[in-house]
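With one protein chain held back, the other chains of the complex are shown just where they sit.
Take a look at chain A:
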């Protein structure tokens, strides 16, 4: 009897976990697919369809370490742009500006960031709209 109960609980828990994971999976896919469309429209001209950038003019989006280290700051870059700053990416200095995308809602920023941080050799999970809203409020 006791064994059955424990077994039942275990089954229940695993079903719940699987369901949750499925939910997270669904969320990720939604963010990622939406982000791919926004990337094409807003980012691809400069950063390229493989995130390769353009020589020393435009940085690539393949520096996983940079993206991880600056995770909390990525939303600010996408939304507010960059003005005359030097960024070191793939141990190469890139200097210049990036245009702001103030027309992108936090949800869109979250989608495009999820796409970028899980493409071009990056695999860093979902960046949710809640996180983006929090990050945007803390922009320098």
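What we mean here is this: a residue touches a chain if its C-beta (ideal position, glycine included) is under 8 Å from a C-beta of that chain, and two chains touch if they have at least 3 such contacts; residues count from 1.
We take it that contacts and distances are computed from a predicted model.
Missing from the rendering is one chain, named in UniProt as "SCO family protein" (options: "SCO family protein", "ABC transporter permease", "Phosphoenolpyruvate carboxylase" or "Threonine synthase").
Of the candidate positions A:22, A:56, A:70 or A:88, contact with the hidden chain is made by A:56. Note that of A:11, A:24, A:46 or A:139, the residue touching the chain absent from this view is A:46.
Residues 45-46, 48, 54-58, 97, 99 are the ones on chain A that touch the missing chain.
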